[in-house]
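Report on the following structure.
Missing here: one protein chain of the complex. Every other protein chain is in place.
Which chain is which? They are A, B and C, in the order written, and residues in each are numbered from 1.
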Amino acid sequence: MSGFVWPVRVYLEDTDAQGVVYNASYFRFLERARTEWLRDRGVDHRRLRERDGVMLVLAGIEASFQAPARLDDLLCVSAELSELSGARVVFEQSIHRQSLEGELLCRGVAHVACVDVERGRPRRLPASLLDGLS
Amino acid sequence: MSGFVWPVRVYLEDTDAQGVVYNASYFRFLERARTEWLRDRGVDHRRLRERDGVMLVLAGIEASFQAPARLDDLLCVSAELSELSGARVVFEQSIHRQSLEGELLCRGVAHVACVDVERGRPRRLPASLLDGLS
Amino acid sequence: MSGFVWPVRVYLEDTDAQGVVYNASYFRFLERARTEWLRDRGVDHRRLRERDGVMLVLAGIEASFQAPARLDDLLCVSAELSELSGARVVFEQSIHRQSLEGELLCRGVAHVACVDVERGRPRRLPASLLDGLS
Partner (left out) sequence: MSGFVWPVRVYLEDTDAQGVVYNASYFRFLERARTEWLRDRGVDHRRLRERDGVMLVLAGIEASFQAPARLDDLLCVSAELSELSGARVVFEQSIHRQSLEGELLCRGVAHVACVDVERGRPRRLPASLLDGLS
């Protein structure tokens, strides 16, 4: 359960007229880190869909914002598996400026559900995925 | 403290390749309803900034997703003030399909902070804003 | 070939740290107007997909930006069919502030192609769609 970090550069597209990163952008950044965490374990969205007939969807998320990220910042987004059970994966995540030692900007907890592509219903994580995650 | 609802139409821009509304889009919808709730009370972001020197920023948010919204759906997004104190406003929010009586898709609680534009520090809500909110 | 206009409110999500509407947001606004133009004629993306097995995709677009839209602005986005042939529809579009008589902010020309959902290849517009458009 070691930490995983993914760098994200802040572009104009991510900011808003208050001069900082727009709140929904942080959720895009958090998801990029979860996606790369998966890819790092040999799993991607497309393969899950085509090979296993499942998709991972966000069932719930909490985030708190400590300080604003700004245009041109380089961010360090972390994703750590904190729970894994049946059809659910829970990630603890953070966003720091520049590096994990930099200023903490955001903390989040993401609850991800495994869902059957055809029926849209919760489904146990496929064995291939569980192998990749552990 | 009566409820306020705002209609949101789902466009291609809001959806993702899983065929449903992308998770960060819900946070954009929730903010539209909070912004319109304010406008309904005679307050908008620009006026707050220029007249009062403050901006409202999201300090934290929790959301749970019960069912997916889809392309072309008409959504009904609610915003209800649940707490008002010093430099913080808390909103309880929901997203239903079609109307408040339609299927519940998302529930959220948004913690909004009042921040000084110049110094970026928390500041008590200006009286003019408090008047508008109560 | 009368004009069609669709109102769009500018939210924080649409702006950037330069204090104005972010460039890619205009393309979202232009598409909302095209989508509503279609809906106004009884056609929506979902129906096209399910009933006719086609989707409308953007094949090309040109836009020029005359003046910036800003947070809280109400915009008036127009869509006018300027060409209709085989598998292509061309729209001339504009974005004005407040109303069609307001300041011109953006002009665009959008080339939309009809594509087979299964094979991803161009396909003639279905008769049902052509009827709706004329």
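The criterion applied here is as follows: a residue touches a chain if its C-beta (ideal position, glycine included) is under 8 Å from a C-beta of that chain, and two chains touch if they have at least 3 such contacts.
Small disclaimer: the values here were computed from a predicted structure and weren't measured.
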Problem - Sole contact to the chain not displayed, among B:V5, B:V20 or B:L125 - result: B:V20
Handout entry: Positions on chain B contacted by the hidden chain, ascending
Key = 12-13, 15-20, 22, 24, 70-71
Handout entry: Residues of chain A in contact with the chain not shown
Key = 9, 11-13, 28, 31-32, 35, 39, 44-46, 70-72
Completion exercise
Residues on chain C facing the left-out chain by the touch rule are 17-18, 20, 23-25, 27-28, 31, 45, 55, 57-65, 68, 120
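Quick note on the criterion: only the chains that are shown with their structure count from here on.
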Practice task
Mind checking the centre-to-centre distance between chain A and chain C? Centres are C-alpha means, answer in whole Å.
Solution key: 32
Problem - Cα-centroid distance, chain A relative to chain B, in whole angstrom - result: 23
Problem - Where chain C touches two or more other chains at once, by residue number - result: 12-13, 70-71
